[in-house]
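Apart from one protein chain that is not included, each protein chain of the complex appears where it belongs.
This part shows chain A:
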Amino acid sequence: MRSHIRIRGRFFSFRSLYEVMAKANEEKSGDRLAGIGAESELERVAAKALLAEMELRTFREYPAVPYESDEVTRLIQDALDEDVYREIRGWSLAQLREYVLSHTTGPEDLRRLSRGLTSEMIAGLAKIMSNMDLMVAASKIHNHARCRTTIGILGTLASRLQPNHPTDDPDGITASIKDGLAYGVGDALIGINPVEDTPNNIRRLMEHVFRVTHEELEVPTQISILAHISTQMEALRAGGTTDLLFQSIAGTEKANRSFGVTSVLLEEARLQLRHRNPRLGPNVFYFETGQGSELSSCAHEGVDQVTLEARCYGFARIFRPFLVNTVVGFIGPEYLYDAKQVLRAGLEDVFMGKLHGLPMGIDVCYTNHMKMDQNDLENLAVLVTAARACYLMGVPMGDDVMLNYQTTSYHDVASLRQLFGLRPLPEFERWLASMGIMHNGALTQSAADPSCFSEWCGEEECRAHGSQHCHA
């Protein structure tokens, strides 16, 4: 690579490929915290120019973390489609950007291209794309996956119903589930973040959510309890059940180890679930990621957070997940400072995930110690919907009472479908129609009323309220 460049009378030199990669990023506080970000706007552009000129083969030959010492690198490199790679290895990144954005490059071309790209190439590409480039390119990519239902279908915007409760109370969880379903939310997944990560509690939650979702309300969707994978495995062994195996993943082997995850453990979990329920799938994983998690666990290996995030997707695609979700605004201002940085990261992640071939969703969110508010969240939700993210979160009024952060609401999911003319996943929409909640893709007058499920869920609620059981 050329390591020196003169630009507008200034002279910049770079010592390594990953110095160029880091400095080509749009401004992120996490890169600054790691001491690897660009020192000036001109240096940023200089790095982008050097990057755009590089051939794809460079990224294959110089992965961010050495092949010998990192299983994420090995998995990404070994799974590459050599035929596709051979055709494109001489392209520059600039050429790749122009190919991806071209009118004549369609969804099928991008699906094929994806197989010949390493995560480092995809990260490099994102760094030389503007926000609208990222949206236009991402919107052209359609990735499907199937568990109980199919996600990623053209013209749909799916949602994860996230009915968390501060004490894992089953009645409280049921209340939020019913509320979400009444807004048409929950087609991708009904998934709980548990307070207590113990096998007993996770089995109890699995059984509860399974009973409400699959037995009482018969909702065509997936369930998952977002405990550590080893806790889920113990809960399964103890008789629990789930549709999707959840795990947070990272872009280096070292960071994955700090999360208590290896590829061997994930494969073991998959076999265990298949044994438990052979009819599920073939896609049974639900992964969560987010820029900055490697640095926060001191395992970033000197690499910038966009490149590491791309490697999360490279690791994820080996396991053919049903859902991947970037929890973009959860990490805090020392990694993503404000709404502008979160917005950029959200668009990068959706694009990079989709180009990896993943059914990509995003938790558009923020914590209260960040410079971001509800208006910023709504803006980003619109942008990622324009980029055709597969699904978003749905939480009552966006206020998660267990994780103490704000994400998209049931109202937001309904609003985005209305704005863009998108629909829930077809199997789920048929169920909504049968419940009178949706008609021809629009919410009915009967929507947004969680009491419409009262007759399906037993009589305990009415008794608790001291009145006769009332079939409306």
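Assume a residue touches a chain if its C-beta (ideal position, glycine included) is under 8 Å from a C-beta of that chain, and two chains touch if they have at least 3 such contacts; residues count from 1.
Just so it is clear, contacts and distances are computed from a predicted model.
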- Query: Per UniProt, what's the omitted chain called: "Ethanolamine ammonia-lyase small subunit", "Imidazole glycerol phosphate synthase subunit HisH", "ABC transporter ATP-binding protein" or "Choice-of-anchor G family protein"?
  - Reply: "Ethanolamine ammonia-lyase small subunit"
- Quick one: which of A:16, A:102 or A:451 touches the chain that's been left out? A:451
- Note on the structure: Among A:176, A:193, A:248 or A:307, contact with the omitted chain is made only by A:176
- Task: Return the single residue from A:124, A:186 or A:396 that touches the missing chain.
- Result: A:396
- Touching residues (missing chain, whole complex) on chain A: 29, 33, 163-166, 169, 171-176, 178-179, 332-334, 337, 367-369, 373-374, 395-399, 401, 404-406, 409, 411, 414-415, 418, 443, 446, 448-452, 454, 461-462, 464-465, 467, 470, 472
